Structures are given as structure tokens and as C-alpha cells.
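Heads up, one of the protein chains got dropped from this complex, but the rest are sitting where they should.
Then we have chain A:
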Amino acid sequence: MANRTVATAQSVHGTNPQYLIEKAYRQRVYDSLYWKEHCFGLTVTGVMEKASELTSIGGCYGTNRRPTEFFCLTLKLLQLQPDRQMIDVLLDQTDFKYLRALAAMYFRLTQPPKDVYEKLEPLYGDYRKLRKRSSDGPFELTFMDEFVDSLLRENFVCFITLPHITKRMVMEDAGVLAPRISPLDEDDDDDNYSSNGENSSVHSSN
């Protein structure tokens, strides 16, 4: 069936991966024209092609909660469940920013916390603009690094309740993650500060 998760899929966070999106919004996607016309029979490469034509991110907008194409494609990826290597390829590429945003969203939804932090934090360096469809209807301006930050910190992004991940501080204390060294620290070294070691220690104690 067109709306069933692929048979070889594994459960994600304890459920069918499609169920990470709430039933009401999932149903809106299934009933939408974009899903029926364009998302039927897509494979991962098909999703890539559609994502390369995306022009905005967003959840569902308007009074009748119309799903954005980004939202539909997220559900499609959850349905297909591409493996880790494929998503890494899509996250590392920089040619198509909406495809990268889509991959980041999928990564955040399906991967364990340690990988999420390790893989998505480099995207902080991507400062390209993204067009976001706000829930009222009109477009807003946001940036890739803002989007990734919202994925890492917030609970509800693009109309999807993100699965819980442990806070970075907790993981640092447990020794699972190394303290984050921001690329901005290297910039500070070029300024008039005398010693470099002090700056990085100030940042990591946050």
C-alpha cells in the first residue's frame, strides 16, 4: 500500500517510524495532493530529486493545516527508512540546502542522541538562508544554523514532536561526549587575548 511503512523497516524509538508524526498530521499528508501526485512510489533517490526542488521548510500551515512539501517528504523518508550511510551522504552534501535540512530533520527523528549531537553540530557552520512556512501561512526567514539549533534544543519543530534526547551537558558529564569546541573559539584567538587556553576553558564550563 502507498501509505504503509516499508516491510524491512525497523522500529524507531519503539514505534513504527511513521508514527513519529502525529496521527492527525499524518492523515493530512495522506490526503494531500502533493502526497498523492508526487510522493507515490518514490524511492530514496526519488525523494532526493523532490527535495532538490524544495523551496521552503515548514510543518502544516493555514486554518485547515495544509502540509508543506517538506513535511510530506519527511514522512516519506520515515516510510522508506534509508539507512545511516545514505543519510550521512545527504547530510554532508552542501549543494542542496533544503535536502540537507530534510536530512537533518530525519536524522534528529531517528538517530540516538550521541550521533545527533556529533553529526548535526557541524551544521552550525552552515549559515545559509532558509525559507520557512509559518503555521499561519506566510513565509518567514530563518537560517540553517538556527534550524539545526531548534532541532537540538526544542521539542516541537515543523509540527513534529521531536523524540527526547538527553541534554548535552548531561552527556558531557557522563563522558559520552567531549565538551563542544565552537569554531568561533578559533576566531577569538586572533583577537587581542594573550593566552588561548583560558578562552576555551571558559566556553566549556558553560
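In this section, a contact is a pair of C-beta atoms (placed from the backbone, for glycine too) under 8 Å apart; a residue touches a chain by one contact, two chains touch by 3 or more; residues count from 1.
Here, contacts and distances are computed from a predicted model.
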{"item": "Among \"U4/U6.U5 snRNP associated protein\", \"ER membrane protein complex subunit 4\", \"Vacuolar ATPase assembly protein VMA22\" or \"MPH6 phase\", UniProt-listed name of the chain not shown", "value": "\"U4/U6.U5 snRNP associated protein\""}
{"item": "Residue among A:45, A:134 or A:161 that touches the chain left out of view", "value": "A:45"}
{"item": "Selected residue (touches chain absent from view) among A:12, A:29, A:60 or A:80", "value": "A:80"}
{"item": "Identified contact with the non-displayed chain, of A:13, A:36, A:153 or A:167", "value": "A:36"}
{"item": "Missing-partner contacts on chain A, residue numbers", "value": "1-2, 6-8, 31, 33, 36-38, 40-46, 48-49, 52, 80, 82-83, 85-86, 89-90, 93, 95-96"}
